[in-house]
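Encoded as structure tokens, here's the structure I'll be asking about.
For this depiction, one protein chain was excluded, whereas all remaining protein chains were kept in their positions.
On to chain A.
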Amino acid sequence: MAEDIRPDYWAKASAGAILGLGLALSLVGLYAYLGPGGIDAPTGRYSLMRHLEAFVWIAVFGLCFLFRSGRAAWTWLGAANLIAFAALFACRFYFFA
């Protein structure tokens, strides 16, 4: 059985607020590039994206207290941010430049 999770409210909350926003922007950015029509599609996507970002941000912030500790939250969310931003910038500067 896993040991009890530590409270670490401020460490987890800061990870949720900051890295949650990062993850929201990068994941929704991937949708903007890989979604139907691609990045230049003259659609209302830029308007929809804000709602998707808010959704991801809230979900990550809300669930980040499930991490075992503040350090774990920063590590895992930081790694997820690195991967997602790497994929986003690969799209932006390499595949769809």
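In this text, a residue touches a chain if its C-beta (ideal position, glycine included) is under 8 Å from a C-beta of that chain, and two chains touch if they have at least 3 such contacts; residues count from 1.
Keep in mind that, in the parts below, contacts and distances are computed from a predicted model.
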*Choose one: "Aldehyde dehydrogenase", "Molybdenum ABC transporter ATP-binding protein", "Peptide/nickel transport system permease protein" or "Peptidase". The correct choice is the protein name in UniProt for the chain not shown.*
"Peptidase"
*asked:* Give me the chain A residues in contact with the hidden chain, please.
replied: 4-5, 7, 9, 16-17, 25-26, 28-29, 32-33, 35-36, 39-51, 53-55, 57-59, 61-63, 65-66, 88, 92
